[in-house]
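Removed from the display is one protein chain of the complex; every other protein chain stays in position.
On to chain A.
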Amino acid sequence: MNVNARLRELYPDSEELFDIVLMTNNHAQVGVRLINSINYYDLTIERFCMTGGESPIGYLKAYMTNLYLSKDSKKVQEAIEEGIAAATMFPCDSENELSDTQLRVAFDGDAVLFSDESEIIVKKHGLDTFFRHEKEFENKPLAQGPLKCFLETLGKLQRKFYTKNQRISCPIRTYLVTARSAASAGARVLKTLRSWGLEVDEALFLAGAPKGPLLQKIKPHIFFDDQMFHIEGAQELGTIAAHVPYGIGQKYHKGKHIDTSDTEKNEKI
């Protein structure tokens, strides 16, 4: 919302802003309390869909939703399957202090920004084949992942600040935090982003080091990853993490193949 305030300053007539919609399958009875809470925190959420138990997917599409956040992993899964960028929120016990002037969004690479094609190779054939494969196909862009478009929209808004000479104080900052190894597998990632005309402000290649400590330093408002292992690692050190239930990573947990039936939480958001 702070970003919106900055955008309105620079472009008073533009409609290219963030629009937040409350999408809940709560019953309309809960609406009043929700409205009161929203006003209490001075949030600007004027659009509501209270579906009273029905699926929100249709409405998500009608609103041309760029990103759907929910605590209910089933709904998130449904949304992903319908091609909508979505993630399951996992709050943490002790949050790091977050900036209130700069929106920081951190993304995992494979199966979040990019498709899971390379991850499939790691799982089936191991790291070495993966490195060889990535080197061979260095110049062939990876297919896109579920959150690529959201990065794209963030980039579009960022450019609006750059054209008004506000690159250094841009209130949006994006981070790539990937377990990939830079020299062995990093080139393809950077080339893919470039071929899409996208960029991230900071790129961290971890070569398998834990993501938690670095995220703790970045202090993103949200961090998207497809693997629960990394989500948990982030949470433990105070980062708000969101799980993107996409790709082959869903069938594995900490390297072990798991049953395909999800454990679902039937919470109302």
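One rule holds for everything that comes next: contacts are C-beta pairs under 8 Å (C-beta built on N, C-alpha and C of every residue); 3 or more make two chains touch, one makes a residue touch a chain; residues count from 1.
As a convention for this text, contacts and distances are computed from a predicted model.
Asks: Under which of the names "Cytosolic 5'-nucleotidase 1A isoform X1", "Proteasome subunit beta", "ATP synthase mitochondrial F1 complex assembly factor 2" or "Sorting nexin 2B" is the non-displayed chain listed in UniProt?
Replies: Protein name of the absent chain (UniProt record): "Cytosolic 5'-nucleotidase 1A isoform X1".
Asks: Hey, which of A:P141, A:P210 or A:G238 is the one touching the hidden chain?
Replies: Of these options, the touching residue for the absent chain is A:P210.
Asks: Determine which one of A:L7, A:L67, A:A179 or A:I222 touches the chain that has been left out.
Replies: The single option touching the absent chain is A:A179.
Asks: Looking at A:E16, A:E54, A:E136 or A:E202, which makes contact with the chain not pictured?
Replies: The missing chain is touched by A:E202.
Asks: If the hidden chain were put back, which residues of chain A would touch it?
Replies: 110, 119, 122-129, 131, 168, 176, 179-184, 186-187, 190-191, 193-194, 199-210, 213-214, 216-218, 227, 229, 249, 252-257
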